[in-house]
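Heads up, this is only part of the complex; the chains shown haven't been moved.
Per-chain residue numbering starts at 1, and chain names A and B are given in the order in which the chains are listed.
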Amino acid sequence: MSLSLPEEIFQQLQSLRLIDPHTHINPHQPASRCLADILGYHYYTELAHSAGLAKSQIEEPGLDSREKVRRLVPWLATIENTAQYSWLLEMCREFFGFQEERITPSNWESLYESSKTRMAQPDWEQHVLNQSGLDQVYLTNDFDDPLEGFDRNFYVPCLRTDDLVFHLCRPAVRERLTKATGASPGSARALKDAIGLLFQHFKNRNARACAISLPPDFSPQPVSEAVADPLVARAFAGADLTADELVSLSRFVFWTLAEFCDQFQFPFDLMIGVNRRVCENGVFQGQDLFDSRVSLIQYKTLLNAFPRVLFPISVLAETSNQELVSYAWIFPNVITSGHWWYSNIPVFIERDTKARLQAVPSTKQIGYYSDMYKLEFALPKFAMYRRILAKVLAEDFVIGRRWGVERALELGRQVLRGNVETIFGGSDA
Amino acid sequence: MSLSLPEEIFQQLQSLRLIDPHTHINPHQPASRCLADILGYHYYTELAHSAGLAKSQIEEPGLDSREKVRRLVPWLATIENTAQYSWLLEMCREFFGFQEERITPSNWESLYESSKTRMAQPDWEQHVLNQSGLDQVYLTNDFDDPLEGFDRNFYVPCLRTDDLVFHLCRPAVRERLTKATGASPGSARALKDAIGLLFQHFKNRNARACAISLPPDFSPQPVSEAVADPLVARAFAGADLTADELVSLSRFVFWTLAEFCDQFQFPFDLMIGVNRRVCENGVFQGQDLFDSRVSLIQYKTLLNAFPRVLFPISVLAETSNQELVSYAWIFPNVITSGHWWYSNIPVFIERDTKARLQAVPSTKQIGYYSDMYKLEFALPKFAMYRRILAKVLAEDFVIGRRWGVERALELGRQVLRGNVETIFGGSDA
């Protein structure tokens, strides 16, 4: 049977090896060990919880892996329609040879056993990487991560800074900072110096970017050291800050990060729009939502102030995509980056991809990242993106613009891989 | 001729009998009596008015039905492109045997006559219900509706509460409350008791839900009885309240409704986003619009406070759909509900349907309701939805996911009917 044009392009895109520029992989335990590691991903636990499974059933202390899966499986019937379920099925088929249409209470046990056997093979991690075509996997590391004990050319460190910007008033965060830098800053300058040590630590260990997720109401502004001094002093003395003071302190730290990104030549990944703990009784990592009333105009001052810093920007609300496209079309330092979280389903990816390809320079688009916690997820997530990208390339470029297939593929390769290399500094793998 | 895949699925979906979970039907006069009842629907009068027909021509006191139709018909030429017009044509074809492509000044009279003859048949209501495949029709009842004189197992009552939450300062509303409950509350507690009587009255008469439409700036919060006491006392004494006090009173009443929904096990239909009387000289029911700057984050406190209450949520702005999808994906008590008003046209329905089917558990989606004022409208409105649903099932599931047709149909049946039964308590018809 001859392939349709989108299928032909998809097949070609599938053969491309990848760099995954944003994940939450633990490099010391990158692959899953059993089905509970996969089904324990918050996408499944939160959907099962949403459909009716009690949180206490999912998060019971000491819960055995097998029992956890047994409790989750019956609820899969309620989410078979979802994109998330299609990833699950694709993983089970591709990695574990699962042949059935659904995972049910009557067939999950054999799947559990067969998958566990495969995952217990010593080369499982390498097997998954090979089958997924991954050349490099970027991490998201706490600021005090020692970054030791793994191959940093393959698992590339990235400095995650949410805690520094938003949680410096938590004693545990300050203690971690002190432990990592030897400093307990009593002034704005001292805090800057400590943060500089973190950047140096990460730079020395092959880090390629600084990253942060930001709530919808955040708006970066410079804060003078004079204003920041007493806030830093009081925060590190354990005093409570007012809401306004917390905003100033966050802005001061954030601006400091941008300055170091400039100095260390790190792209600064901005993931804009998440409200934390909206669903208070949600499952682990399944409590965050958003407020679509956010605008990139809030970042005007920042984007103008740091022309040499590249800002790969992800937006959580699909209603923000046109702003992202337009800001990337105008600002030399704005990069469109992936399809994040609640926007990571086909209907939104397709439209966002079309808009970006129609209006942003091809060099300024990072097509996709997996955001995964376990390696097995890269394969189905990137396959979802590649199917959509193939459809858009077929419809808008080969048919709509009369491009040859090879030329369309070049564009696909650029947003899938080429730009990741040019923006973050290339693959050393 | 062989059917296309979407057509095949559509044909199958058409054979499914329905429960319409939200209408404005008057159960004492559910069907139209002449074409003026159909063309008098605000969708037509407001579009004709928008195109240039004077309001005074449409709303002239004592206007004869036939003359009203005569005045409206010439303006239909300006709205033949609209989805609303396609409903009109489908009704005329399906119910009255109309064969022509357009309704014009030269052919409307025979249509008027033939339709009037049919509508005058004693079994017209039953005929429409049969042809439309309706097993049950949910109503929207004023809080003081006696709910007598009709088959409450077929026309299912629903407690509409806009007046209680937003218009308690109108003397007529308070009088209606007093008449319905015997109470003239002078305290927060007494008002709660009166509202409890309304719930009991509705529960006793087979009501299945409480419902309300809400402006974009509304944000539910609990209000203590201590705060509410003087507001209730002054409101029922006929005093004017300040804007802030009105907000507090609205919040108090709204929260009370949610408490009774919990107690009486009523789902609480929230229809979020309408601004009333924006077009001040618009025709009857054709004055309301919206402000798309609204977020479900405004409902965070409510959704967390009432985990046992189901909230079927309709949003007016299509820009709110992704939030609705995401909140339904995370919150166990959030249900996606239909395609409301300005979002009830194919381009928005298709996209919203795709997003919901891709990311919300299949058990938590109410596919469609007609919102109709006269029974004849269920047929074309549901047909519009079924065509779109068939297209999405064909493209995203049969083709995209390689599901069998029957499996896709199961999903279609669930969102079209099955979930209405499980969420509102099943059909007794």
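Keep this in mind: contacts are C-beta pairs under 8 Å (C-beta built on N, C-alpha and C of every residue); 3 or more make two chains touch, one makes a residue touch a chain.
The structure displayed is predicted, hence computed values, not measured ones.
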For this file, in which 2 copies are placed, how many copies does the full complex count? 3
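Convention: only the chains that are shown with their structure count from here on.
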Mean-CA-position distance for subunit B and subunit A (Å): 39
Once bound in the complex, which stretches of subunit A touch subunit B? 46-47, 49-52, 78-84, 86, 101, 275, 278-282, 286-287, 289-293, 317-319, 342-343, 345-348
Going by the contact rule set out above, which residues of subunit B touch subunit A in the complex? 293, 295-297, 300, 303-304, 307, 319-320, 322-323, 325-332, 351, 354-355, 357-364, 396-397, 400-401, 407, 411
